[in-house]
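Shown below is the structure under consideration.
Just one protein chain is left out here, and the rest sit where they should.
Coming up: chain A.
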C-alpha cells in the first residue's frame, strides 16, 4: 500500500515487513525481547510526518481513540 507521501512508500514497505514479522512472531506471543523495527520506524516517521505537514493534513491535537472519548469508554 502506498504512503501519503510518495517519497515515503519505500520506507513504509520496509517498516511494514519488519513490523508484521515482529507482531506475529513476538508481540502476540508475549515475547517482550526488544523491538527490532525501531530504527526503520524512525526513518519512516521522519519522512511521513514531513509529508503530513507539507500537505496540511489536520492531525494535530486529535485525541487518541476518537473525538468522542466518553462514548468509547462505555
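What to note about this one:
Following the convention adopted for this analysis, contacts are C-beta pairs under 8 Å (C-beta built on N, C-alpha and C of every residue); 3 or more make two chains touch, one makes a residue touch a chain; residues count from 1.
Assume contacts and distances are computed from a predicted model.
With the options "DNA-directed RNA polymerases I and III subunit RPAC2", "ATP synthase subunit delta, mitochondrial", "PRELI domain containing 1a" or "Protein RMD5-like protein" in hand, the undepicted chain maps to the protein name "PRELI domain containing 1a" (source: UniProt).
Not every partner is drawn; the one left out touches chain A at residues 1-4, 8, 12, 15-16, 19-20, 23-24, 27-30, 32, 35, 41, 44-45, 48-49, 52, 57-59, 62, 64-68, 71-72.
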